[in-house]
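Right, one structure below, let's go through it.
With one protein chain held back, the other chains of the complex are shown just where they sit.
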Amino acid sequence: MNNIKIASGEEYIDSLRNRKLKVYLFGQLVENIVEHPMIRPSINAVAETFDLALQEPQLASAISPFTGERVNRFLHIAQTRDDVVLQNKMQRRLGQITGTCFQRCVGMDAFNSLFSTTFEIDKKLGTHYHSKFKTFVAEMQSKNYVIGGAMTDVKGDRSLAPHQQSDPDLFVHITKRTSEGVYITGAKAHQTGCLNSHWLLIMPTIRLTENDKDYAIVGAIPVDADGITYIYGRQSCDTRSMEGGDIDVGNAQYGGQEAMVILENVFIPNQLIFMNGEYEFASMLVERFTCYHRRSYVCKSGVGDVLIGAAATIAEYNGADKASHIKDKLIEMTHLNETIYATGIAASYQSKATLSGAFMPDDMLANVCKHHVTKMPYEISRLAQDLAGGIVVTLPSEQDFRSKEVGHLLEKYLKGKADVSTENRMRILRLIENMTMGRNAVGYLTESMHGAGSPQAQRIQIARQMQLDFKKKLAKELAGIEKNKTKILVSEISDYFGRVFDVNV
Amino acid sequence: MNNIKIASGEEYIDSLRNRKLKVYLFGQLVENIVEHPMIRPSINAVAETFDLALQEPQLASAISPFTGERVNRFLHIAQTRDDVVLQNKMQRRLGQITGTCFQRCVGMDAFNSLFSTTFEIDKKLGTHYHSKFKTFVAEMQSKNYVIGGAMTDVKGDRSLAPHQQSDPDLFVHITKRTSEGVYITGAKAHQTGCLNSHWLLIMPTIRLTENDKDYAIVGAIPVDADGITYIYGRQSCDTRSMEGGDIDVGNAQYGGQEAMVILENVFIPNQLIFMNGEYEFASMLVERFTCYHRRSYVCKSGVGDVLIGAAATIAEYNGADKASHIKDKLIEMTHLNETIYATGIAASYQSKATLSGAFMPDDMLANVCKHHVTKMPYEISRLAQDLAGGIVVTLPSEQDFRSKEVGHLLEKYLKGKADVSTENRMRILRLIENMTMGRNAVGYLTESMHGAGSPQAQRIQIARQMQLDFKKKLAKELAGIEKNKTKILVSEISDYFGRVFDVNV
Amino acid sequence: MNNIKIASGEEYIDSLRNRKLKVYLFGQLVENIVEHPMIRPSINAVAETFDLALQEPQLASAISPFTGERVNRFLHIAQTRDDVVLQNKMQRRLGQITGTCFQRCVGMDAFNSLFSTTFEIDKKLGTHYHSKFKTFVAEMQSKNYVIGGAMTDVKGDRSLAPHQQSDPDLFVHITKRTSEGVYITGAKAHQTGCLNSHWLLIMPTIRLTENDKDYAIVGAIPVDADGITYIYGRQSCDTRSMEGGDIDVGNAQYGGQEAMVILENVFIPNQLIFMNGEYEFASMLVERFTCYHRRSYVCKSGVGDVLIGAAATIAEYNGADKASHIKDKLIEMTHLNETIYATGIAASYQSKATLSGAFMPDDMLANVCKHHVTKMPYEISRLAQDLAGGIVVTLPSEQDFRSKEVGHLLEKYLKGKADVSTENRMRILRLIENMTMGRNAVGYLTESMHGAGSPQAQRIQIARQMQLDFKKKLAKELAGIEKNKTKILVSEISDYFGRVFDVNV
Partner (left out) sequence: MNNIKIASGEEYIDSLRNRKLKVYLFGQLVENIVEHPMIRPSINAVAETFDLALQEPQLASAISPFTGERVNRFLHIAQTRDDVVLQNKMQRRLGQITGTCFQRCVGMDAFNSLFSTTFEIDKKLGTHYHSKFKTFVAEMQSKNYVIGGAMTDVKGDRSLAPHQQSDPDLFVHITKRTSEGVYITGAKAHQTGCLNSHWLLIMPTIRLTENDKDYAIVGAIPVDADGITYIYGRQSCDTRSMEGGDIDVGNAQYGGQEAMVILENVFIPNQLIFMNGEYEFASMLVERFTCYHRRSYVCKSGVGDVLIGAAATIAEYNGADKASHIKDKLIEMTHLNETIYATGIAASYQSKATLSGAFMPDDMLANVCKHHVTKMPYEISRLAQDLAGGIVVTLPSEQDFRSKEVGHLLEKYLKGKADVSTENRMRILRLIENMTMGRNAVGYLTESMHGAGSPQAQRIQIARQMQLDFKKKLAKELAGIEKNKTKILVSEISDYFGRVFDVNV
């Protein structure tokens, strides 16, 4: 990593070469992640975040208030509600371009949530995390680095707090403090795009109590810091990208990436520590991060656009696109997909300024958005399989299609509509397989389920904000239980529905 | 109707007295709608639209560009996207206050859609509808009148166009043209709040062809014009408001209103005609009106707030509010309710200026919003009945509760939690009955289904805008079918996803 | 009540005359329930259970093993699994004939569950309830009486046990014991068809503990016993049957009936007591009763047949029946409706003999059936409203239709397809209103929700029987966790899936 700002996807890919990362995959140390056929597609996906900023600066970049320069939107602290909305639009577009997870949202959401949280820690406790963090942000912006937000601990027994686990390392924690900084140990699970990042932001993953004080650590580390081991996560059909062809992979260019990050006494110097023991702020950080991140799942509406397009294409290739039930299923897919988009956009649009000045989405609607994301992509996926026909899971291999012995038989018998090439029909089927049960189903489905918190986490958060007392009062007035009805002024109900009735649109 | 601007709900109610309307109900001419116990609750609901404008001017009023004065938001032509969003916020608040339909949205949405449609007719055909319409709007604003938008024809055989019907009057049409104006005949069905309006805007209800030219009529008529007969629509449990008590009605103060408006050679003078034969603009008007109106159903999230509050209250009264499944059902109700709100807000926020300068919501998202409204209130209602318990449909009458003979038995045996009065428990149960199968279920459920177009109408509109060609292209690129991928610029896809990727947030 | 066996619906109606019942409705004592326009439809529905037995003896009657005579199936103790299945078929047919609740299932299910429960109490404790009960059954069969099963207590605070309530009477309990029998006090809520019964079977409503011993009382009382007061429950739109016409009621002939039964020191003689303090058998009785009763809700598939027919008819009358989305909605309604039927039939078919010889349905599937009934009729109802169009809730009154002044206008403007009479279109719309939000919606929807236990009660019962240990074992074997797989013999897993794998089909 040098001092030159990364300007394009190509430069970004170059920046990943020649790093001394300790990455394991299939029990082997990976020498060069950039050229590894199973890893490269995930790098290509991140690279698109650079190219989109060049091609569509309004959409994918912004002027940094810290550097005064145009920076990638993924590194930008949202200054207005429009900034927050534009994150969503950029995310949908990148979902369309890559058909998968482009891995850079966690860093963006970590940046924004840490920005306001460090501000509030300092304000309450007189610490100096915020200015250090701002310096770090500006530095990252000036290099156009990719930031991985490392929050999710491996967690061990879910019924126990960090300090109650049989092994204290099951949550990342401080093992030693020196005057220069701290040493941390533990592991972060399913770290999206961690190998494709330049820096990682370590953050706690749950509400902490005083007993968990050593777990209240936030800090930045370079991905190649001493003491880090990466173990690459398997994905459905992952090895197809090592088979040599470009049909059976479904989406040859792009893929996601998840790895386990194991930290063994990794050092964080003082200037890169942004929380250190202030356990009472862990929940603020987690809730703000998830607030941003839950509506970041609008990206799945972009991925959904691809899958709807694939389903419409196979229907056409099969000669079935005129049937009313086929059209109706495409409508249903669209209705669901746009619901994800609309709830995300509404959450972003209803953003409010935090004390730090950074804008943060409406938490209720962000949770509503994410909660739909835990279900609707599954139904869209089911409908895509319906339109694809059974051949989506019984298609012979690319090698058979290319073989001298039986290739011509497949060419003949896998034909759909007469004017469509058999190869193209195979290609679109493999894309649907890829997105509904193959490699990108990991990101479109399961990661949609658990990323930014599993479904129940959203329900808990919705419960916290559903203001039953206010709603009970509304009902009691209309039922004649509270007879001396005095209408509540909007200005009086900032505790209640200020969010909804805020007139400073 | 005099020349003084109506300032309050009370003045509004006064303005409805002493009109010579021909209204039939139960086979009888209604002398005085204001004092009729079955009609009055609907008037009270409209009155709240006046009082809210006084109490919350930011929310429920706006500065008219035509009069320069602050006018009720229901009469305002949206000048900005924030104006469109504030319509939704006002609608949710009024849903909370009344727990029913407050009847004034149709007029607001008719105003806004006619504003831009007349502009575009004039632009294309050189007519002068727009300035006449602007004058009419300013006049209505200066009086603060209630406008009913009369669109839905009775329609006869749904498989036939207007001119094909066995009876030409099954759609409203021009029967005579004179130099002063036109005469129209026909009937408009389920006219929300028509009796509570001061003026009606007559509009066609479907796409028209040249053969339907006489059906392409838009004009304004006072509600007491010669030739109009109103026949009041029945609602579930409507006569309970004539029984004398205030418990069994459920919501004693507020109700909705639907009537059939029968027009027999009603005259419209030239200056109040805003379309006259330009059949090719009927679909523009209908589509714009439904675009506004479909996301106006955000009001149901306000009604949903009341029902969620009622469900939470009865759970508490029953001593059941601590059960995890009860909490979970309240969360589900909230999740659904906020989805309605979020999709509506997103549609409004994504508004764009029309050529006339008036802002219009995003049509795709407006349809997505309304489509959810055709389902989610039914599920919220089902869950409310779940929480209420069976007693919601077996509760004895208010008269029994008040009777000397058995009142004490009900007092004793209908007791829930010891510290809650039996009467209050009955009241909240009756409110839930009212909203889920009684009088206000008409508005919360069935009218949510059909108002602004039945479910299939939204699906057709979603289909029109789902841009399958663009989505197919995305899929083909990723599948390797279109090999020379050239990334589409946002600026190039205004035909496609301009809506989504518009960066002028 | 005399000694002659009731042979027909007409004789049944006669049998209800001249009884000295203390029934309150709208604060008034009802002199003659048979001629009361609001009550009569419920009597007509029960009458059909007599006529069907005459018309279709195979379906609706059976040979009693106690009397050797053919008796009404509602009074028959199921001797075979086919007997249990035929209950369901009879129920569906009666749902089709009446379009509502015919009120006689509770008695049938109480008879069957008490038969086996008294047998097992006697077997364990040496009591003599079973033979007394058998005598009572034979007596009722010989008269062809209607039995009301009075289980549901008013319950007060749902978080407290009977003996913990602030008022001990909130559950029915023994207040005095004499050598001749016991005296009971309390109230039973929403007693379906109680006034239309000849005898009531008092039963506890929940699992009891030793402290609730006085609540463990089962006994038979004639409906006109001293100390009983009935207070009639209101239903949506109930007073329409008192308006004089036959259109607006929707279903003029048939309706349901729910009343509160208040017991003040009502005496039960020893020979009619079938449980007296054996609190540990309360849960067996309740669970067996709900097992039978939950799959008795197959009747709703018969009611669903009517609503599907009504929806298909209005689509035809509107000229909309050729549209593909209309057909698809009718298919969906049918799919849901048949799911109710199929799950009920499967539960009945999987019946097993109890120790007493009486057959009892499969409890898991009975709960699955009822759980669908708490949701599917709501969706069928929503779809019926979709097909009906908005007019279903805005239709003017029958009096307007009959009036000289405006009747002709309605005749003209409410016309649908040219060859269908307006009156018929109104009639079918009123039937749909009746079934989806009017009087029979009480039975089709809300009572489907709560009757035989609210939704959560089914989930608890499903949980009790879902045999997770067996299923975990299956998974562990396939995952390679339990390596020495020994296949379980069907004969060894009677504790597990004996139900499923019983080969004595």
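For clarity, chains are labelled A, B and C in written order, and residue numbers in each chain start from 1.
We take it that contacts are C-beta pairs under 8 Å (C-beta built on N, C-alpha and C of every residue); 3 or more make two chains touch, one makes a residue touch a chain.
Note that the structure is predicted; figures quoted are calculated from it, not measured.
Participant: Just to confirm, in the complete assembly, which displayed chains does the hidden chain contact?
Facilitator: A, B, C
Participant: Just one of C:Gly99, C:Gly181 or C:Gly416 touches the chain that is missing; which is it?
Facilitator: C:Gly99
Participant: Identify the residue among C:Leu201, C:Ala310 or C:Ile380 that touches the chain left out of the display.
Facilitator: Reading the full complex, the residue touching the unseen chain is C:Ala310.
Participant: So which of C:Asp122, C:Glu139, C:Glu287 or C:Glu338 would be touching the chain we can't see?
Facilitator: Counting the whole complex, the residue in contact with the absent chain is C:Glu338.
Participant: Which residue among A:Ser131, A:Thr178 or A:Thr239 touches the omitted chain?
Facilitator: Considering all chains, including the one not shown, the answer is A:Thr239.
Participant: In the full complex, which bits of subunit A touch the chain not displayed? Write them out.
Facilitator: Touching the chain left out of view, subunit A contributes residues 24-29, 152, 154, 156-160, 166-167, 169-170, 187, 189-190, 229, 231-237, 239-240, 248, 258-260, 262, 318-320, 322-323, 325, 374-375, 378-379, 382, 385-386, 389-397, 399-400, 402-403, 405-406, 409-410, 412-418, 433, 437-438, 441-442, 445-447, 449-451, 454-456, 459.
Participant: Touching residues of subunit C against the unshown chain: what are they?
Facilitator: Interface residues of subunit C facing the absent chain: 51, 55-56, 58-59, 82, 85-86, 89, 92-93, 96-99, 246-247, 250-254, 305-310, 312-313, 316, 327-328, 330-331, 334-335, 338-339, 341-343, 345-347, 349-350, 364-365, 368-369, 371-372, 424, 427-428, 430-431, 459, 462-463, 466, 468, 470-476, 478-481, 487, 489-490, 500-503, 505.
Participant: Tell me which stretches of subunit B touch the chain missing from the display.
Facilitator: Residues 324-325, 328 of subunit B touch the chain that is not shown.
Basically, only the chains that are shown with their structure count from here on.
Participant: Pick same or different for copies subunit A and subunit B, depending on whether their interface residues overlap by over half.
Facilitator: Both copies, subunit A as well as subunit B, present the same residues to each other, with over half of the numbers appearing on both sides.
Participant: Express in whole angstrom the distance between the two chain centres, defined as the mean CA positions of subunit A and subunit C.
Facilitator: Centres of subunit A and subunit C (C-alpha means) sit 51 Å apart.
Participant: Give the residues of subunit A touching no fewer than two other chains, as numbers and ranges.
Facilitator: Expected reply: 328.
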